[in-house]
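Take a look at the structure below.
Only a single protein chain was left out; the remaining protein chains are all shown in position.
Labels run A, B and C following the written order; every chain starts at residue 1.
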Amino acid sequence: MIQILLRDKLDDCITRWHAAGYDVIGPQKNNNVTRFAPVEKASELDLEIILTDRTVKELFFPQTEPMFRYRIGKQAIDTEEYLPPGRKRIIFGSRPCDASAMAIDDPLFGWDFKDTYWFQRRNETVMVTIACTESDDFCMCTSLKLAPDSPLGSDIMLRPVAGGKGWHVELLSERGREAFDRIEALLDDSAAEKEPIANVPKRFDLDVCREWLADPENFESHFWKEISIRCIGCGTCTFLCPTCHCFDFQDEGDTYSGIRRKNWDSCSFALFTMHTSGHNPRSTQSSRWRQRIMHKFNYFPGKFSMNSCSGCGRCSRQCPVDMGITETLQEITKTAK
Amino acid sequence: MAKIGVFICHCGENIAARIDCARLLSAMDDHPGVSVSLDYKYFCSDPGQENVKKAIRENNLTGIVVAACSPRMHEATFRKACAEAGLNPYLCEIANIREQCSWVHSDREKATEKAIDITRSLIEKVKRNNELQPIEVPVTRKALVIGGGIAGIQAALDIANAGQEVVLVEREPSLGGHMAQLSETFPTLDCSQCIMTPRMVEAAQHPKIELLTYSEIEQVDGFIGNFTVKIRKKARYVDMKTCTGCGDCIQKCPQKKISDEFDCNLGKRPAIYTPFAQAVPNIPVIDKENCTYFKNGKCRVCAKACPIDCINFEMQDEFVDIEVGAIVVATGFQIQNTAMYGEYGYGKYPDVITGLQFERLASASGPTAGKIMRPSDGKEPETVVFIQCAGSRDPSKGVKYCSKICCMYTSKHAMLYAHKVHGGKAHVFYMDIRAAGKGYDEFTRRAIEEDEASYLRGRVSKVWQENGKLMVRGVDTLLGKPVEIAADMVVLATAITPQPDAKEFAKVIGIGCDEYGFYNEAHLKLRPVETATAGIYLAGACQSPKDIPDSVAQASACASKVIGLFSRDRLEREPVIAMNNEATCSGCWGCFVACPYGAIEKKDILNRSGELIKRVAFVNPGLCQGCGTCVTFCRSNSIDLAGFTEKQIFAEVMGL
Amino acid sequence: MNEQFEPKIVAFVCTYCTYAGADLAGTSRLKYPPNVRIVRLPCTGRISPMFILKALQKGADGVLVSGCHPGDCHFTSGNFHARRRWTVFRALLNFTGIPLDRIRFSWISAAEGVKFAELISSLTDDIRKLGPFEQYKAMIHETETPVSL
Partner (left out) sequence: MSIQEQYRKKAAELLSSGEVKLVIGYGAGTTPDRRRPLFVRSADETSKLHLDAACEANLSGYLVTEGLLADRKKVGIFLGPEGIRSVNILASESQLDPDQIVIMGFNREAESVSALEGSNVRDFPAMLAALKEQAPGAGEQALVERIENMTPEERFTFWQAEFEKCIKCYACRQVCPMCYCRRCIVDNNQPQWVQTSSHTLGNFEWNLVRAFHLSGRCVECGGCDRACPVNIPLRLINRRMAMEVLDAYDHFSGMSPDQETVLASFKKDDPETFIL
């Protein structure tokens, strides 16, 4: 049976989910930036945004997270741990690329040490994803062999019905079913045409690219210098990337006590690989950009059999100098052929 | 791992009365990194310091904090104790819990809390202190003395007689200063010229003294032991080497109507002149402003008169750079213009004159050859009124301070007048008679009792001219009556002020001055001849109004400081200086622009094949004085200041 | 508030003038509130705006920066440089909403023990009236709080 979630029922859904102990989080435009934040009412949601400026990543892997507090005593150091809040939540209205990215990062955060902060949040979260019916010039999920309706990482997939009245509900997991049980009564079963999903053109040939990247000959290629010549070395692409997951530890506080924090870090920064000696094995911006591409499309797939990219296109969309993965992989595709 | 010792001084009751030292001690005991904490009644005492040294040795301490009085009192003491115990003296910090805590707070609880904060934040600082080694700099054994009055001459002679070289610079054409203008000197009434001129000649002929008259200091760079001074030798237009001082040129100069500054404008002089007959060097200068040739391009009478052709109108100012190790500033004083007292009529009535003008009238070498005559008509005054404090001790119109010498010279004037004008009557209006000094009070008593000067305690409200007399209206506060005196002459005891350009000159040489322009000593009581700038000393009235004995004494004190400095080849300096991290420096040169001492140099970093990689800042340790202005400017945090590093201050603030 | 609020004030001073002035206040046995903590530096030229930010991070409700009067700097011009920095930094603080009543600047000479004592008294009084710097403290509190999502 086709189940339809009508847009005008959203308020009731939120109320029921709240009653069932879920926090509801969705895309909003606030203070000139679009991002995911808790909502009380459906009107706070901005579901028309193709893709938020900031990703859902920060809901699992915050930009800065206190891990423990320490106090330096005369004889010993006392510590006190911080843990994630431990609340069930529904992320309503993420896009397939963002949701996929979370699934892509799962093995990374769990291959040896299981990162509590990540997995506790992952386990407490129901990802309600809305398939894309629109795309922009930077979207590239199809080039990554994903799609505007990829189920990867989602617990529920919503497919817009024509006219924008609501969504077809597709349950993808037990966690999703549980959340939807709470609002089953509100679902409609009237048949409605699904709107076709967005037609995202294929922008590069991933297989060709991966083969080129895997060839050790190309590691020292002049290509890297050429392609990254205008890179200014900021962290925009990495911090806005849903799959980028590098972090750094910082102790902050006064001379007696403080907090150890886990902060986002970026391979774009010169400091990322700086040694204490002053030597920097990745001393040029081109070597850093190469690392980013290699990591995403060579090393990561080598270890986890997935590309560390879900094709959201934020790196290109937000780059201050109009660079990005798309251009690089397009150029590699050309070069390789 | 830090092993810090904390020493809490009770300072008798000074600290212990307001601060719970036991609580402070136990708080420090619990502080991470503290190996030993002790308290004691007086840590500055010998046994107290022995305790500190013992604790350092026994516990192998890596730093100490002494919670006691201000570091300005005993930092040096405890640093020395550290050094004696084998700990680098810069691993010592002083927590000021007396001047800035126990003495200013009455709430024992809160004062104790504050003392804990102060002490622990310095523990955090000292943990990050580095061992510093004193910087050694060479000493140039040559002194510069600025000013050729009695103070400068005395200092120069004392230094030179100790075998050290001296450059003596005087901006006027002759040595002598104000003392050369005086008639006789209190309290002995010996003739000023008689005691002064031999000194001038001695200075000029001394093999260790290089005399530069008619010269001014343009620029002073460098630091103690190593100053570079640029001197402008003003063009005299007379060749010093060949001139014999015959004076023919002076005689022949057609321009004879120039007010004579040396005679306080009571006499006239030509355009080519020596300031006074006994001038040293006895070589004239041409006053370019008033010389007919310089004004009109015609004349050259002096050149024609000169038998050996030593007049040179083409002469230019010359600049010389000298290297000296110490500087004595003896730039003297000026007297205040008294025009602000309209009621005294100075400038309006020619017979209202200043004390210095009276000196010239009374001087045997003065414009009247020592005869007391009224400037207006040359008559001998029968009655003279002296008004003391004509500017001094008057915050509303004059200056707040006492000019110190006027009581004495007014007595002297009254006395000289009585000696020279028999039957003349001297009246002195005074506020207080300040005659402290050897033989001084006796001297004023003599003026009153033997020379019958009439001393009236009170102020003068008005002076006006009536029937050829100067009417002086004042008050005798002892009788409580107004007084009116018909006088022939009125003499104002004007205030002593700094030289008009004293403030600007202070900046040229890099010393401080007070609101008036008198130069600041490093410590009024304990370091009265040193300035805050190491290697620069003060002598005479440039520091404050002084009489001749005081000026001479201070000059000799300066000389002893300089001789002491020159007794060593090298000099140790505080290692609190900036240093640059060449790896992170971008060479933006903000520090170069900001440094008040020009201590930042540009250093080329070359690669192995000698090619320039980059240019970075380098701090010259000899020039850096350790202010840290560069550190604050440096955007990349590349420059840092030893002793007050970014890490230390950060820890100190974050440890509060 | 039952108990009177006692502000925490941090003073950054140069050693030659204001520190000596504070010493003079002590030797003159003047009294002022115990709320101030003095950090001694060689010169106002050494006082970086970062110090002010760190004092605020450490929970200061007020900051005083003080040195030699213009023209009196032991290092001749450190205070002139400082004055420019303060002017600009102060404008910046003001524009970003740090109340200037809390960040004060003064010239206090070695002779002005009375001025030092009086300034600390009035500053403490003023900041007591303003109350704790709640807005900044809220920002500090956020750093100590677990992430809410």
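One rule holds in what follows: contacts are C-beta pairs under 8 Å (C-beta built on N, C-alpha and C of every residue); 3 or more make two chains touch, one makes a residue touch a chain.
Owing to the predicted nature of the structure, the values given are computational and were not obtained by experimental measurement.
Among the chains on display, the ones the left-out chain touches in the entire complex are A, B, C. Within the full complex, the residue among A:K9, A:R54 or A:R290 touching the omitted chain is A:R54. Within the whole complex, the absent chain has one touching residue among B:S26, B:Q205, B:Q219 or B:N637, and that is B:N637. Listed for subunit A, the residues touching the missing chain in the whole complex are 31-33, 53-54, 63-64, 137-138, 229-230, 232-236, 238-240, 248, 250, 252, 261, 263-264, 266, 269, 271, 316, 318, 320-324, 326-327. One chain of the complex is left out; on subunit C, the residues touching it are 49-50, 53-54, 57, 70-71, 77, 80-81, 83-100, 104-107, 119, 135, 139-140, 142-143.
What subunit B contributes to its contact with the hidden chain is residues 583-591, 593-594, 615, 633, 635-638, 646-647, 650-651.
Going forward, only the chains that are shown with their structure count from here on.
Taken as a contact graph, the chains are fully connected, with every chain touching every other chain.
Between the interfaces A-C and B-C, more contacting C-beta pairs are found at B-C.
Shown for subunit B are the residues that touch two or more other chains, namely 654.
Counting only residues that touch two or more partner chains, subunit A has 254. Taken in their complex, subunit C has these residues touching subunit A: 58, 143-149. Residues 30-32, 34, 124, 583, 651, 654-655 of subunit B are the ones touching subunit A in the complex. Within the complex, the subunit A residues that touch subunit C are 23, 25, 38, 59, 62, 64-66, 69, 82-85, 89, 252, 254, 259.
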